[in-house]
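Only a single protein chain was left out; the remaining protein chains are all shown in position.
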Amino acid sequence: MHPFLLPFWSIKMQFWATVLLDGLTYASYLFIVSLGLTIIFGVMKILNVAHGSFYAWGAYTSAFAIGFITDNDLSEALFLPAILISAILVGVVLGYVIERFILRKMYNQDIHLIVLATFGVFLIFEDLIIITFGVDPYLPYQPAMMLGWVDIVGLNRGVYQLSLILLASIVAFVCWYGLTKTKWGKLLQSVIYDREISVAMGIDVTKVYVVTFIGGAILGALGGAYVAPTTSVSPGFAIDLVVLSFAVVVIGGMGSIPGALIGSLIVGILRAFAVHQAPILELFVVFAVMAIVLIIRPEGLFAPPKPRKI
Amino acid sequence: MSNDTVLKASDLNKSFSGIVAAKDINVSITQGEIVGIIGANGAGKTVFVNMITGYLKPTSGKIEFLGEDITGIEPRNATHIGLCRSFQISQVFMTMSVKQNLMIAMSLSKKSGKALLDPIADEEISKECDKILELYKIIDQSDNIVSTLSQGIRKLLDIAMAVVGNPKVILLDEPTSGVSVEEKFGIMDIVIAALKQTETSVLFVEHDMEIVERYVDRVIAFYQGEIICDAPPKEALSDKKVIEYVLGH
Partner (left out) sequence: MFTGIFKDTSVRILITFMIVLCILSSLVLPDWMQNNFMYGLSRGLAILGLMLLWRTNLVSFGHALYYGFGAYAVALCQKYFGITDILLRFAIAVIAAGLLGFCLGFILRKYREIFFAMLSLAFSMVLYGLLAKAEFLGSTDGMSISPSTLLGMELTRQYLFYLITFFVICAAISIQAYLRSTLGHLTTAIQDNEIRVEYLGYSVQKAIHIKYVMSACLAGGAGGLMAASLGQVDPDSMVNWNVSGELVFITIMSGWGNILAPFIGAIIFEFIRTYAFEWAPQAWAAIVGGTLLAIIFFFPGGIWSVIEKVFNYGKKKDVK
């Protein structure tokens, strides 16, 4: 602790600093994953339960790659590319397969059935994990080990965990830039705003759907791939996360990208607060907020503007 | 036709964030009267009907039904006290048969509380439904699913469902809209004859002046949210203001 800060620092501030730091870390991987989920909802109006599969598969693939690098004594510099490539690979392959073979056949069906279909897909891919990777947990701690620890405001945290915050910020920036400054981004915003008009304007909505779904899948996988070194990757890894990312998306506003950011921050910090102050409330508080938002403002805190239909 | 006032609207006003949709509306309907409401689109006819039947709450003013103040009433309560309406776009149960539609309407009007848990297949109610179906001349369509039937039949069903409780007043919102020209008069003949039998007061919103002339005792003309004329048809349809603002000559 820097001597200059000592007189101003207290136990209380220490507590809040901890909550803020841990909260930001939680919020970071929640944001990366939820961003994908909310974009998919915004463009395709689908609540994708299978998003958990992207997360889980991203984590497993990344864990596997890290293990491979470690076992074969390859350069540590390969860790980051391995993680990123895992995410992209999983996003593209799983994303394409699911969109092409399941979702494309269901676009005009009842929204409940679509959600249930994605639930079915999620279950199948959960089992495929066991078949592919086995039931034993993976502990790909090497990248985290490599970056070491640091003292920050009196707390000892892994540098790798903190880099999650950096990653989330980069993702947020790229996303903001992409959506507002590029042609593709503007196309996407148009389709989110009003599908019918977009079709009428000649936008190839099917292509937009495929690209969106794969993009969202990559984000989901990235969350899992990057988080893997901080935890143990085992079957059922994604179950809690699926419903937490739903809470984030509902709180922030389904289909809203700033909403995903605010939602993740709210959920992340609430969780951190609960964990350090009243662990019994950890999950309760998140879902209570989700319920309250749904009751008071069902569209979420940052619902995307809806076009007036008449 | 007695002279008892069944429905009275006094100084009704309605504005939507600054836009005046209805201004100083005063209307009085006696039992058994048939009143036509005319006016260009957006003149305030539907707003008026919606206020009377509880779909909209007036910004100010009073509505009295059979002497009781019903301003701001909920639609379902209006139905219970005998003030019913039909819809411009027939609101019927598309996936059920004509008979089933009417059975539900009749059961809801005749029963309440625990009786609603009794089986809907009730001899008595079935007979009453048949009577109404005959009155409206759609008894042959009893078992047909509504989604397969023409707009005209749906209209008749829509109105039949509105009269199951033998209401004192019924508001028909553009009863012949969406109905083919050949069917229009046929339908109105059936409806007005049926309603005259029960001495029900009728207000109907209509654009077709031939229909208005033929069936009403009185015409009320709207323009820009206000009533510009309230008189028997011959007078009303030759009134200067009506000719200019409603008939568009």
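All chains are identified by letter, namely A and B, in their written order; residue positions are counted from 1 within each chain.
Keep in mind that, in the parts below, contacts are C-beta pairs under 8 Å (C-beta built on N, C-alpha and C of every residue); 3 or more make two chains touch, one makes a residue touch a chain.
Computed from a predicted structure; not experimentally measured.
Participant: Touch as defined at the start, partner being the missing chain; which of A:119, A:176 or A:193 qualifies?
Facilitator: A:119
Participant: So which of B:91, B:151, B:177 or B:224 would be touching the chain we can't see?
Facilitator: B:91
Participant: Using the touch definition up top, pick the residue from A:81, A:137 or A:298 that touches the left-out chain.
Facilitator: Of all options in A:81, A:137 or A:298, contact with the hidden chain holds for A:298.
Participant: Which parts of subunit B are in contact with the chain that was left out?
Facilitator: 75-77, 79-80, 84-85, 87, 91-96, 99-100, 103-105, 107-109, 111, 114-121, 126, 161-162, 165
Participant: Given the full complex, what residues of subunit A touch the hidden partner chain?
Facilitator: 47, 49, 102, 105-106, 109, 111-113, 115-117, 119-128, 130-131, 135, 239, 242-243, 246-247, 250, 279-288, 290-291, 294-295, 298
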